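This view holds just a subset of the chains, kept in their places.
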Amino acid sequence: MNIRSYTSVADRRKALEKELRVDLGHVGSFTLDESVASSRNCENMIGAAQIPMGVAGPLLIGNKKYYLPLATTEGALVASVSRGCKAITESGGASVLAVRVGATRGPVFKVKNMEENSRLFEFVMSHKVKFNQIAKTTSGHISLTNVETNSVGLYRFVRFTFDTRDAMGLNMVTFATQKIVTFIESQLHIPCVSLAGNYDVDKKPSWLNIIYGRGTEAWAEVIIPATILQAVLKTTAQRLYDVWIAKCMIGSALSGSMGFNAQYANIIAAIFIATGQDPAHVAEGSVGITTADVKGKDLYMSVYLPDLMVGTVGGGTGLATQKEALSIVGAKTSQEFAEVVAGAALAGEISLLASLSEGTLARAHERYGRNR
Amino acid sequence: MNIRSYTSVADRRKALEKELRVDLGHVGSFTLDESVASSRNCENMIGAAQIPMGVAGPLLIGNKKYYLPLATTEGALVASVSRGCKAITESGGASVLAVRVGATRGPVFKVKNMEENSRLFEFVMSHKVKFNQIAKTTSGHISLTNVETNSVGLYRFVRFTFDTRDAMGLNMVTFATQKIVTFIESQLHIPCVSLAGNYDVDKKPSWLNIIYGRGTEAWAEVIIPATILQAVLKTTAQRLYDVWIAKCMIGSALSGSMGFNAQYANIIAAIFIATGQDPAHVAEGSVGITTADVKGKDLYMSVYLPDLMVGTVGGGTGLATQKEALSIVGAKTSQEFAEVVAGAALAGEISLLASLSEGTLARAHERYGRNR
C-alpha cells in the first residue's frame, strides 16, 4: 500500500487496518477538525491518540488561582502535582517570573579562510537592522531581537533570536532565518551549509541554551511554613532539604546531568501534551535547577527553567482538546503560560522531594499505578 | 471547588466547566476505558487530549516492513520521516541492533564517615544474589542484573539495574529497590536519604546514562546509493555529509550539547505518545550520536541511541489508542520495538539532513505547517 495516496483519514486508516489486519477503531474515534489537523498538524493522518487528561490545582500564583491540565498515562503524576499545588496555595502562593528570551535559529556558514570569516563576522554584526527588516517581511508577528555568533575552523555559526509574541514560533523563525540567510549569501557569496546548525539548539539538551536561555526563562519560588510541611507534605524542612542536596545537587553533579532537579520532565511533558506545545521540546525543557533553603523550621523552594519553548497560539494550540486545555489554564500570554508551567514544576518538585524524604515514593506508585 | 472530590470523570469535568466558565466538550469525547484510565493512568481525570496520529512507512528493517504511528501536532514531521523511510527501504533496508540494558533506580544513602561508607560498599557489592532474591519477591517479571556504586563525601549512590522483560518497568524497579533499600537499612542501620538520588538518572539528560546506557541501547545504519540520494532525497552524499559534520558534530560540540544528532527528539516524542510510552523520557531519549560517511558516491548513515526507556506492556501501552498504535508497529518484544524506534530515528536524520543540505527545510515547513 502507498500510505500517501489516500486523501481521507478514514480511507487511509481502513487501508492500513486491512493491510496489517489490525483494528484501529479507537484511533478513528476523534472529534478534532480533521481537515485542519490533517493539513496543518499531521500528514498521513489516520486518527488520533487519546491521552488521559487530569487536572491539578488550584495553584495560587500571586493573587490568581490556576488549574493545571495534565495529559499523562503515568499514574501518580497528577496526584503528586496536586499535593504540591495544595502546599503552595496554602502557603500563600508562589512568586513567579518569566522572561521572554525568544525563539532561535542557528545557521552555519562555511568560509574559505580566516579573512573571509572576518568579513562574514563584520557583516553579520553590522546588519542587525537590515536583518530585522527582512524578518518583518516574512511575518507581521516577528522581530529580530538578538544576534550572536561564534566560529570554529571554517564554520561560522550565527544564533538569531526573535520575538514571536505569543507563538512558540519555531516555524516563523525558520522562515525569517531562511530569508536572512539568503540575503547574506547573495551579498557575500559565502554559502550557508545548514539553516539549522545545532547552534539553535533545537530539541537537544545543551549548555548554550541554558546559558543564553531559549524561548522563555522562568523562575518560581515559595516559602512553605512548618505547619504545612507537616500537614500537607508529612515532612519537615530539614528532611526535604537533605533529599534535595543529596539528589538534585550531588547526585546530578556525580551523574553529569544537565538537570539539577527532581522531575521537571514529568510536569512539562504532561502540560505540553495537554495544551498543544511541541512535546519534542521536553528534550530541552527538562534542564534547570531546583534549590531549597531552610528558614528556621520553614522551607524555601525554587525552580529555574531556562529553556521553555512555549506558546499560546500556533502549532498544536489551535486543536480542539488542546484549546480547551489552554482555556483551563486561562493564561493571556505565553509569558503568563510559562509562569504557570514554572509554578507547576515547583509543585512537582515539592511533592516528589517530600515523598522521597518520607520514603513514600514507592507507596504512591503502588497505589496509583498498580498495573505495572 | 475541590477537584479531588468527584468520583466520575464527567462530573469533575462539568464542575470545572462551571467553575471556569469554559467548554470542555472535546476533552470529554473519548473512547478510552474510563475506569481503567482514571484509576491507573491519570488521577483527577476529566477526559482526554486528542493528538493527531499519522503513519510513516513502510520502513524496511532486515527483512521486515514496519509502519510507524506518529502522534504529533507539528506539520512536516510525518512527511519528513516518511521520506526517510522511503530512502532506507529503497536502499535495501536498515540494519539495527538493540541491547536491553535495563531499567535503573539509584538510591542514595548517607553514612557517618569513611569507615561506615566502606562497610556499606562491601555490603552492597557482596549481596547481589540476596538483592535479586528480594527483587523477585516484588514481581515475577523482574530480576536484578547489575549493581554499580560510587561515593562523594557522606553520600553513597547505588545504581540498581533490572531486567523487566517487555515492560519499561520503572514502577517495578521502584518497588524492588524500595524493598532492597529497606533490607540494607535494616542490616546496616545506615539511612537511605532518597530512593531516587539522580543516579538513576530518571528523566534528565545525563552522561551517566549515555555511558552506562539505560533502558535499551539501540543502533541503526544504512548505506544509501547515489541514485536514491538523488531520486528520493534530492541531494548527494557529499552535501549531506557536509551538513552532518557542521551541524551534528561541530555545532553540537560548540553548543555543549548532549545530542550529536539532528532531530531524535521529534521522532521519539511522536512514537512515544502514539504507543503509550512515557513522554517524559524524551528528556533522556533525545541524546545520542548520528554519524555519516561517504562511500564513493554512496552515503553511510547511522544512529546511536543509548538511553531508550521503552516497553510493549504496562504503563500507557494498555490504553485503547495506544494499544492500536502498537499493533501497527507489530513488535513482539520491547527490544524489537526499540529497533524500530532506532530505524525511525535514522529515517528522521536522513530526511532532515537531506532537507538542510538542499535548503528546503523552510519550504517543507511552509508547505505543511502554514498556520504558524
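By written order: A and B. Residues from 1 in each chain.
As a working rule, a contact is a pair of C-beta atoms (placed from the backbone, for glycine too) under 8 Å apart; a residue touches a chain by one contact, two chains touch by 3 or more.
Remember, it's a predicted structure, so these values are computed and weren't measured experimentally.
Counting all copies of the one sequence in the full complex of this file gives 4, of which 2 are shown in place.
Definition applied: only the chains that are shown with their structure count from here on.
Separating the CA-averaged centres of chain A and chain B is a span of 17 Å.
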